[in-house]
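Single-structure report; data block below.
A single protein chain has been omitted; all remaining protein chains appear in their positions.
Coming up: subunit A.
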Amino acid sequence: QNDGYRTLSLSGHVGFGSLPDQLVKKSTKQGFCFNILCIGETGSGKSTLINSLFNTNFDDPVSMHFLPSVRLRAQTYELQESNVLLKLTIVNTVGFGDQINKEDSYQPIVDYIDAQFEAYLQEELKIKRSLFSYHDTRIHVCLYFISPTGHSLKTLDLLTMKSLDNKVNIIPIIGKADSISKTELQKFKNKIMSELASNGVQIYQFPTDDEAVSKINTIMNGHLPFAVVGSTEEVKIGNKMVRARQYPWGIVQVENENHCDFVKLREMLICTNMEDLREQTHARHYELYRRCRLEEMGFRDIGPENKPVSLQEAYEAKRHEFYLEMQRKEEGMRQQFVQRVKEKEVMLKEAEQQIQTKFEHRMLMHQEVKLKLERKKKVLEDEIAMFVEKKANAESLQSQASVSTPVISLKRDKDRK
C-alpha cells in the first residue's frame, strides 16, 4: 500500500496531523453541493418526504395527473447548519407514471442525468477551466418511490431502475408506508429485494469497508427498501410537537422507528453516507459516463498497433484535422469571393462598354446635327450676304439717280421701276 516507499518514524512532533482540518476548512469555505433526484408517481409522497427530511417547507407546487409527458423540475436551496453551507438541489419527476402509454417515461430522466454529466465533462475538457468553483449539478442520489401496493414491483419500476442503475446511486423507498401493516411490509420488502436481484438491478449499497460505519451500514443494508412516511403537519405527543399523521385509529409518528424507517433513511442519507454518495457519483458513475462518451467520440487509449495512444495525441490529431478542414473551408470561401469579384468586374466592364458605345453614338449624332445646322447657317449667311449686296447695289444706284434728276422724276422713275 505504500508503493515501495520506506516508512520513517518521527522523532518529534511535526504537525501535519492538522492536514485533514486544513482540507476540511477549505471545503467548508467553498460550500458543498448535494443533488437528490426523486422518482415516483404523482402522489407517492415525494415532496412531503423531502420536506420532512430537511425539516423545511420547500414550497413545491402540487402537480396534476394530466401531464402529457414526464418532465423534470429542479430547485436549488441554500441550507446552513453551523458553519456548513449546503447547496441542495432537489430534482422531481413530474408526471411520472401518469400517462396511459409509459414507454417514454424513463428516457427524460436518463437524459437529464446524462446532461449533468455532459456539462461537467465539457467543463473538464475546456482549455481554460475552473473546476474548483464549478457548481456541481450531477445527481448524487436517486430516491426511487415504490407504490405501497404490498404485492411487487411494477414493470415501470423495474425498467426505470434498470436503465438508471449504472448512472446514479439508487436508494429504493416505499412511500406512504402507513398503508401497509407490519407483517405485509416485511413480505413486501423481501419480494422487492428479490425481484431487484433477479432482474440484476444494482442499487446503492451502504459502504462496509470503513470499520467505523461498517456495522451500522450492514444493518441498514438489510432494512432496504426503507418504508417511509412523511408529514408536514405536527401533532402534540406528550409535551412535544412531532411530525405525524393523525388518523381516527391512531397517530403515525414520522420519527418513531417503530412506525417507519424515516429516521434510518435520514441517518443513512445525510449523517453517514452523504460524502460517500458524492464520491461514488464522481469516481464511478461519472468516470463510466466519461469513458463511454470519449470512446463514442472516437478516442482510444490503445492505438491500432496496440501501442498506447494518449488522448492528447488523438485530440491533437483530431484538432489538426479540424484545423485543416477549417483552412480548406476558408480557402474555399476565399476562392468563392475572388470568383464573385471577378464576375462583378466583368459585369461592370460590360456596362462600361455599353455606356461608352452609347456615348459615342450620341456624339456622332450630335456631330451630324451640328454639321447640318452649320450648313443651314452657311446657306442663310450666304442669302444674307446676297441680300446685303443687292441692297448695297440698289442704294448706290439710287444715290446716282438722285444727283441728276429731281426728286419728283425720281419718284416717277421709281414708280416706273
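To be clear about the criterion, a residue touches a chain if its C-beta (ideal position, glycine included) is under 8 Å from a C-beta of that chain, and two chains touch if they have at least 3 such contacts; residues count from 1.
Keep this in mind: contacts and distances are computed from a predicted model.
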| item | value |
| --- | --- |
| Name under which UniProt lists the unshown chain, selected from "Phagocyte signaling-impaired protein", "Ribonuclease P protein subunit p14", "1-aminocyclopropane-1-carboxylate synthase 7" or "Neuronal-specific septin-3" | "Neuronal-specific septin-3" |
| Residue among A:Ile251, A:Leu294 or A:Ala401 that touches the chain left out of view | A:Leu294 |
| Touching the absent chain when the full complex is considered, from A:Ala197, A:Ile219, A:Ile237 or A:Ala283 | A:Ala283 |
| Residue numbers in subunit A that touch the chain omitted from display | 2-3, 5-29, 32, 53-56, 58, 70-84, 86-89, 108, 111-112, 114-116, 118-119, 122-123, 125-129, 131-132, 137, 210, 212, 266-267, 270-276, 279, 283, 287, 290-291, 294-295, 297, 299-301, 310-313, 315-320, 322 |
